[in-house]
Each structure stands twice: as C-alpha cells, then as structure tokens.
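Structure, as structure tokens:
As you look at this complex, bear in mind that one protein chain is not there, while each of the others sits in place.
So, chain A:
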Amino acid sequence: MIDAALSSSGAQVVLATSSDENYPPENIIDGSTETFWISTGMFPQEFIIRFSGTQKIRLVTIQSYNVKNLKIQKSTFSDATDFEGIIDKEFEHTEGQLQSNDFALNGTRATHLRFIITSGFDHFVSVHRVMVEGSSESNL
C-alpha cells in the first residue's frame, strides 16, 4: 500500500483557489502535517490532486483546521473532466488541534480528486495533509 497523494509518488496539485506563496498547495502532498496550505478568504475554496495514473482508492485521510463542510469529487479521466461527487461531510470543530477525517472508498477508481470546502469555522481554513491509500492500476 502506498500513499498516492505524495509528490514523491508523482502526485501533483493541479489547481488551488488560494495561494499565499509562503503556504503553497504543494504543502498538502509533501507528507508533513507541519506544512500547510491556507485559504486566503471567501468560500467556496477548492484544490485538485492528480495522481500518477489511475488509482484504486481504499482510504482518504485529510488533516485540516477550521474546515466545516467538505465535498470530495473524483474524475477517472486523464484530462480531469466529468467530476462526480463521492463525499459530502460536515466536520467537527476542533479547538487547538488539527481535524483528522477518514473516508473509506472501497477501491473507487480515480485519476484526480477534487476537494471543495464550502464553509469554514473561521474566515481562513488550512489543509495540512491529504493521504490516499490505494494501489496503482497502471501496472495491472
């Protein structure tokens, strides 16, 4: 089992609606919760992670702060089209510690995952790490 959402596994953030150059979206996929991406105002906010090839996903874990509602969509196309919704979740507010939420996906196939934050517990929300447990389909 590998973490498919690591830049060292070939994953990329291909879109993010906010960018403070000191807190780039690449911080989401660098394998560390100490670095993060922060939204810079207004909702919704989103980012899209592209995997290297198609993944069969078992589990997605997201570590964040002050996210209230998150929707996850997937695309199975290499050009990131036709996203379909797979998750819509209200998060708990955590004071003074990161939120950690797991989503079991039973081998859902995807080339991209799109994360849409429609509301927050604060004006600004941060995403520290996204982990995607799965196996690459390209070498089947």
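The rule is short, and it goes like this: a residue touches a chain if its C-beta (ideal position, glycine included) is under 8 Å from a C-beta of that chain, and two chains touch if they have at least 3 such contacts; residues count from 1.
What we mean here is this: contacts and distances are computed from a predicted model.
Trainee: Unshown chain, UniProt name, "Intraflagellar transport 27", "Cytoplasmic tRNA 2-thiolation protein 2", "Ras-related protein Rab-2A" or "SUMO-activating enzyme subunit"?
Mentor: Answer from the record: the omitted chain is "Intraflagellar transport 27".
Trainee: Would you indicate which residue among A:73, A:111 or A:126 is in contact with the undisplayed chain?
Mentor: Hidden-chain contact among the options goes to A:126.
Trainee: Would you indicate which residue among A:65, A:83 or A:115 is in contact with the undisplayed chain?
Mentor: Considering the complete complex, A:65 is the one touching the chain left out.
Trainee: Which positions on chain A touch the chain that was left off?
Mentor: The missing chain touches chain A at positions 19-23, 33-36, 38, 40-43, 65, 96-98, 119-124, 126, 128.
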